[in-house]
Every structure is written in structure tokens, then in C-alpha cells.
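Only a single protein chain was left out; the remaining protein chains are all shown in position.
Letters A, B and C mark the chains as written, and numbering starts fresh at 1 in each.
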Amino acid sequence: MKKLKLGVIGTGRIGKVHIATLVQNVPQAEVVAVADLNIEGATEVAKGFGIETVYSNYKDVINHPEVEAIVICSPTDTHAQYIVEAARAGKHIFCEKPVDLSLEVIRGALEAVQKAGVKLMVGFNRRFDPNFLKIKQLVVEGKIGDPHILKITSRDPAPPPAEYSAVSGGMFMDMTIHDFDMARYIVGSEVTEVYVNASVLVDPEIGKVGDVDTAIITLSFANGAMGVIDNSRKAVYGYDQRVEIFGSKGMACADNNFPENHRYFASDGVHGSLPLNFFMDRYLEAYANEMKIFCEAVVNGLSLPVSGDDGLKSVAIALAAKKSNAEHRPVKLSEIL
Amino acid sequence: MKKLKLGVIGTGRIGKVHIATLVQNVPQAEVVAVADLNIEGATEVAKGFGIETVYSNYKDVINHPEVEAIVICSPTDTHAQYIVEAARAGKHIFCEKPVDLSLEVIRGALEAVQKAGVKLMVGFNRRFDPNFLKIKQLVVEGKIGDPHILKITSRDPAPPPAEYSAVSGGMFMDMTIHDFDMARYIVGSEVTEVYVNASVLVDPEIGKVGDVDTAIITLSFANGAMGVIDNSRKAVYGYDQRVEIFGSKGMACADNNFPENHRYFASDGVHGSLPLNFFMDRYLEAYANEMKIFCEAVVNGLSLPVSGDDGLKSVAIALAAKKSNAEHRPVKLSEIL
Amino acid sequence: MKKLKLGVIGTGRIGKVHIATLVQNVPQAEVVAVADLNIEGATEVAKGFGIETVYSNYKDVINHPEVEAIVICSPTDTHAQYIVEAARAGKHIFCEKPVDLSLEVIRGALEAVQKAGVKLMVGFNRRFDPNFLKIKQLVVEGKIGDPHILKITSRDPAPPPAEYSAVSGGMFMDMTIHDFDMARYIVGSEVTEVYVNASVLVDPEIGKVGDVDTAIITLSFANGAMGVIDNSRKAVYGYDQRVEIFGSKGMACADNNFPENHRYFASDGVHGSLPLNFFMDRYLEAYANEMKIFCEAVVNGLSLPVSGDDGLKSVAIALAAKKSNAEHRPVKLSEIL
Partner (left out) sequence: MKKLKLGVIGTGRIGKVHIATLVQNVPQAEVVAVADLNIEGATEVAKGFGIETVYSNYKDVINHPEVEAIVICSPTDTHAQYIVEAARAGKHIFCEKPVDLSLEVIRGALEAVQKAGVKLMVGFNRRFDPNFLKIKQLVVEGKIGDPHILKITSRDPAPPPAEYSAVSGGMFMDMTIHDFDMARYIVGSEVTEVYVNASVLVDPEIGKVGDVDTAIITLSFANGAMGVIDNSRKAVYGYDQRVEIFGSKGMACADNNFPENHRYFASDGVHGSLPLNFFMDRYLEAYANEMKIFCEAVVNGLSLPVSGDDGLKSVAIALAAKKSNAEHRPVKLSEIL
């Protein structure tokens, strides 16, 4: 079997997830080198997965002669630069979302990719979650008919530290960006306008750094559909990730995943378990699927299911959302793009 | 509209249910007289429903010249006699289950009905519950294929007083008899053998009067299917009434009914309401449906959906169950019938 | 038992529903007279329910000396006038929603009610649906904590004739008005701002008369909560009525009601029944509950659970929604009220 030789930049939480998938579940993948500024951490991860080559400098991974594809799991502000360098080195690229917080910077990275003729996939893992894959399939098969109303509920179990919001670009950029991508993916059409009703209801510290923690976001799509996303940074019952699509021929909804399916009937009511609470548990299969698909597509010269443009668009919608919230009015994407 | 003029014997709990249905929900019905030894109770019921004629003697209802059909809601030990007298008076009959505890007595009553050429329907109301109607429909439509395994769960919220068991004929005769009828109804075939594993797990007093309160009952059917009924006199979470049929082409199951469909997600789990707890709530629609169907069928000269033979067979299975439990062995229906 | 003597104006669809409840399910009620311009229809209804007095002129009901309370089920444009006349005649009033399409007219009617010292209840029946009652109860008990996000899905099985929209005041006034009331009821706070994203996706004829058939409506509440309503005039799978409330301590959602709870497992998937498709089936209990509560409250001198101000507020929100849609911007309620 032809194997894809990969180098991974960044061995933090998400880097480890991808390395585990590549080593344990993707027979066509071979991780030949990893890099992280935290060389001790990287060394420990590498050892655990039987990877022999560890660098502190990401350039060493990019320039490793055997490495054919780079998996970028470093902080957001390094993504674009690493994409450019990897592209110039002729390496295929998998990059975690968001590509960057600036559309200009993203465009620069995408140009480098295009010029180099390498493949780039952005890590919108939720597209590969079995629930949402099924919803998408029903849309594609025409079972929903013309999409009219999309509903996404996306709530985190607990807010990040308030200071994270400054670095991350804020809730729309670090959290809702997944939902913006999901919205485009499920509806199969571009977002044309955004209206945001957002507030600080969870943690006043978040408000102090200029971010919000609760929001209802209305979307308009080019094909006439409309959509709504509701977000909260804190759902006390855990990670809440649901999608519903309603159209001329029917409606499909995807519920959360639960650790098991028991029901307990006692004299005081019927009780069940909470949904899977951690994004790595909920999206375990999604992370594995996306990495498998990336490797298979690169090895077999197929097109990738998430493009650089998908990365650009989700950031553009997030910027429109921030503008809508700031100016308290609907904002057209054409004002941003 | 042609109306059926009815007389009701017995104005206790179940009598009131039927009267309410007849007065409020069956346009084709007119209750012209009621009777109960407890004349005060009967008078109050009659007044509440605008019924003018009240008797203490059931014979007056049977002999009332306008009455065309008799609804028998009196104690079990009077059923057969009243059936015989009503039949001889040329009146159609709806009789609560069981017809009697003795097969011989039942046979006598059914002969009187046949000789008189009147119609008789036995009150197996659960056949008219929307859940079980749907299951039956799927069987009849062939969606299940050949039935292989029938499962009935039937548990009461609380046991009756122990002394009731002596009068009622015991759990198999007063409670499981509904399940025996349901089993024949859903599978569409006769029970040929019964095996009972029963015990006293709920209330030792029940054991003292020679009855059981918990049982697993295995059935064999003439068409090759097999079935199992599990009973308890006490489910602390309420009335539990479920049916499942499994066959060569599929499986259908009916869950309990709930007062509403909310789910509450808190930090300690997901919670919902208990099933409807009272048989009159759970089977409200079933009671109304059976009385409507009885009246419509009599008025229009149609055949009735529950026959006297159905009443006989369920008692025969209950007797086989008692024998199986007493002798700790499978008992063929041919030993009983 | 003290009985409330009622007169019903309007014996169309909703009039019949209320009469049936009053006659069959409210022991404290007595319907002494009904009126409808369609005297044949009114006579037939009256006969079916044993009501002896039938008029073609509503004034005869209002002025009937025995009548203590008036149930107004006539077309919307007569509501305010009948309220005023009934109030002046010293009769208590139950009025179907909306009270009127004009805030000024409503205010006039409410003043007449206040001056007369009679009681007025507006027919927001959904508040009395067991599902939504349970959600409200969880909010009131503090189980949700501070409400953050309210979600209402409200979709009709089929659009009304396009011409109806002109008379009715349009979708926001005839359909979403229920959801506006539900939003205020569940959140327990006033709506302060509305933003509408609406379109014609179901039937172009609806667009021709200036109305919409699909909408996402974002609400802001005085207590800091936010909400979203999604509407469609046509859900091919039937009547879709769900509510979800999310807050600092938990989340509660109410699903649709189904005719029964079966699941059918075949080789091609798991199948179940569609939700109750007709609003009279779905809200049967709600209609009965509201009429019982109205009668009990009037007889016992208690306060009514839906006030005239509730009727006013829901119309004001509908007007804000229309303005938001027309001007494509968020509209504050203070611009309307």
C-alpha cells in the first residue's frame, strides 16, 4: 500500500488527536516527524506513538525530505505563514481552523497554495461527524427538497478564560466559525447576510475584553434559505451540538451523542445520561474521518472535501458577525469580502 | 341519526367511564336508564349526565322497553347471569371482562346469546388503544412478516388489596387476562400452551391469600409464534404497558404514553416525566373507542371486534396459567378447553 | 355547584370547539345562548349540544339576561366592538386572539373593560398545552436559572389561502402572534426589540398580497434573554410546535405530540408516526384547559391567567415584526408602543 508520509507541526491537544488517528487508524499514513517549540512535550508525544524524529523548529518538519504532507496544529497566528512555507516546499497541507483572522492574510496563503499546486484542507472536522454527514446526505439526495430554514444549536460546556478571547478573535471567530462552516455545508449555498443579537450573560470578564458569550445569529443564503445559529459559552448540561434543516419536502434533525442509551424510571421521573461532554469525545469519529479522508485524497490524487476557500468564507462570515454586533444591524457579506 | 338506546348496569368506576363516553362522545348513543344496588351513587351519576331513569334493580334496566342494548359493569360474578337475562330479553350486550371465572358458566352465557341472536361484545378495551391498534395494523399489513416473538410488559402502579385477589380470581384472571387477550389479538392465532414462572415479591399478604404478584408467562401459539408476558403488581414509576412483536420482516414496539414530551437537561442528567400513571388516563381513548365501535356496530348491524369467544379464550388461558403455576410445568390449552 | 352561564358569539370552527368543551367538560359551565349570522349553522351546533337559545344577532346574546359571560369567537374585526358592548352590559369576556390589528382599537376595548370592572381573558390557548405548561413550570421553579436563549419552532402543515393574509393582518399577526405570546410567557419578561428575516418560499401568491410565509424572528427581552422563532406556513410532515428554553442552570425542550408511540424496525430503517397534524388535535387539551380555567376563575372571582394587556403586547410585537421586515432592521418595541 502506498503510504503518505506526514509531518505534524504542533503537538498540543489537537496535534495529539491527529497524530493518534494517523498512527492508529490510517493505514495509509506514516508520521515521520513532529515539531513543537515545547520540545519535551513533543518528544513525549512522539515516543508514545513510535515516531522517531522530533524537532523544535517547524521548518525542519517542512523541509524534511521524506515528508510529503504537513499537518498544521500550531497557534492560529502561525497558520498562514506555515501554509505559505509548506506550499513553497511543495508539501500538501492540512491546517487547523481558522486559517487566520485576516482575510488578506488568508488570501495570501491561498495564493501561495495555488501557485505551488499543492493541496490544502482546512480542519472543519464537524463536517465528518456521522450525525451531520447524515443530514448533509439527506439534503444532497433531495430528501429535504429546497432548504428553507437551517437551525444550528452550538453550546460549549464552559467558557475559555476571558483572556483567550483576545487571542482567538472572539466567540464568532473561535467557536461560531465551526457553525458558519456547517451552515454553508448543510445548506449548500453561500451566506449573503448576517444579523447578530449577542450579549454577555455567562461571564462579565468576557465582556470586559470586548467579547460576547451568548448569541443568536440569523443568516441569509444565496439560494433563498435562511438560518439561525444559537451559541452559548456555557451549557451546564454539557456540550450541545445539534443541527436541523427544514425544506419543501421534509425536515431532518440531528441530536447530540450520548455515552450510552439507558433510561432509568424511578418514582420521581425518568432519567438518562447527559450528552458527551467533551468535544474530543463527541467528535472523535469526526476527527478520525477527516484525517483518513485527507490522507486518502492526497495519496489518490482526489479533491479534498474542505477547501481553502471554505476557510476564507467562514472567517468572512465571522467578521460580518462581529460588524453586525458592533453596529447593531444586518451586515451583507459583500461589505466584507 | 339513528340512535342506540342503552341501559347501563353498574355505576361504579368503570360504569361511569362508559356512561361519560356514551353521553359526551358517542352521538349515536342515548343512555336511557342506569341501575345499581347503590341507588344513591347511581342517582348522582345519572344526574351528572342528564339521565332521567335510575333503578336499584338491574332487571328494570334489562326490561326497560326502550332499551336496546345493555352495558354490564357490575361485579364479575353477576356478568354471566345478566348476559343470559339480557339475551333472553332480546337486548344486545356489552360486558366488562372477565365474563366469568368458570368456563362452563361462560359457555352457558354464550349459548344464551347465540340462541337469542343478539350481539355480545366483551370489554377488552386495550385492543382500541392507539398504540396497540398501530401494532396490530402493522401485523395485519404484513409489515412484520410471520410473527415469531411477542413481548408484553404489563405492570400496575400498585397492588389491589390482598382480599381482592380471592374475589377476582387472582392476578392471572383480573390483570393478565388483558394481556392474554392482547397476545391473541396481536399474534392473530390461538394460544396452545402456557408456562408460568410466578412469585410473591411485592406484598406477602398477596401470597397469604394464595395469589402471586410477579410473573413471567411464556406462551406458544398455533401458528408457531411464541410469546412472553411479564407482570408486576407494583411498578413504582407508574403504569407500564408495552407491546413488541418481532417477525420475519421486522419488529414493532409500542412505548407507554406520557402526559407530555418535555426533556429537562440539568447538570445532573436528563430528566422527563413518568408515563401516565392511571389506567383511565392511559386508556382514555381506548375506552372511548371501544364504546363508539360497539354502538356503531350495533346500530349498523356490523360484526363486533371482540366476541364472546374472545372472552372465553382469555379465561381459559388464565386457568391454564394458574394450573401451570400450581403444577410447575407447561400446560396445554387442550387440558383446559 | 355554582354554574357560570355563558353566551357564545360565533359558531364556526373555534366556536364549536369552545362550546363542546363547555358542554362536555366544564361542569361549572352552562351555555345558555349562541349567536351567528349563519343562523342555520348556529342552530345545528346548538341542537347538537342541547343548547336551546339561538340568535342571528350577537347583541341578543350579550343582552340575554341570564348570560354572565360572553365567549367571542367571531371574526377578528368584530372582537373589539363586541368586547366593548359586552363590558358595557356588565358581562365577563373570553375573546379569541387577536383582540384587534390596531393598538389604538385594542386600547379602547381594554379601557371599556376596565371601566366596567368585568374580567377579560384573551384566547392564547397554547399556554395551557401540557408540554408548554411543563416548560413554564420549570422556568418558574428556577430549574432553568436565568433564561438566556428561547427557541420556538412553529410551522403550520399548510398555508391558508393567500387572500386570508390580507384579512388576517399577515403571518406575523395570525400565526406568529401565538409564538410572541408564548415567548413572553415562557421567558417571563417583555420583548424590547424584534428583528425579522422573512421571505416567500412556500407560495408566490402569498408574496403577491404582500405577506411572507417563512421567517426567522430574533427577539430581545427586558431581562437580558434573547429568543428566536422560526416559522413556516408549510411543513409537509405536519404541524410542528416545539419550545426550548436555555438558561444558567439547565435547558428544557418540549417536543411535538404524536398520535401514539410506536416504532417500526424494518430492513430499511426505523419508522414512526408523524406528529399530530391538526391544531385542534394538538391543542385539544389546551383548549379544554383554557375554557375550564376561564370559567373557574370567573365563578370563583380569581384573576385570569391571560390578560387584555397580553393581547395588546402580542399585537405590538407583531407590528414591530412587520416594521422590521419592511425596513430590514431591528425595531424596538418602544417605536410601536
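FYI, a contact is a pair of C-beta atoms (placed from the backbone, for glycine too) under 8 Å apart; a residue touches a chain by one contact, two chains touch by 3 or more.
It should be emphasised that the depicted structure is a prediction, and the values quoted were computed from it without experimental measurement.
Listed residues A:11, A:76, A:131 or A:153: the one in touch with the omitted chain is A:131. The chain that is not drawn here is touched, among residues C:49, C:164 or C:237, by C:237.
Of A:90, A:161, A:204 or A:259, it is A:259 that touches the chain left out of the display. In the full complex, chain B touches the omitted chain through residues 145-146, 148-149, 151, 153, 155, 195, 197, 199, 201-202, 214-216, 218, 220, 224-228, 230, 232, 234-237, 240, 246, 248-251, 328-330. Although one chain is hidden here, its contacts on chain A can still be listed: residues 24-25, 27, 48, 50, 129-131, 133-135, 138, 143, 249-267, 273. Those residues of chain C that touch the chain absent from the view are 235-238, 240, 265-267, 269-274.
In the analysis below, only the chains that are shown with their structure count from here on.
Listed here as common contacts of chain B and chain C: A.
Of all the chains shown, the one with its CA centroid nearest the global CA centroid is C.
A straight line joining the Cα centres of chain B and chain C is 39 Å long. For the pair chain A and chain C, the distance between mean C-alpha positions equals 42 Å.
Residue positions 235-237, 240 of chain A are each in touch with at least two other chains.
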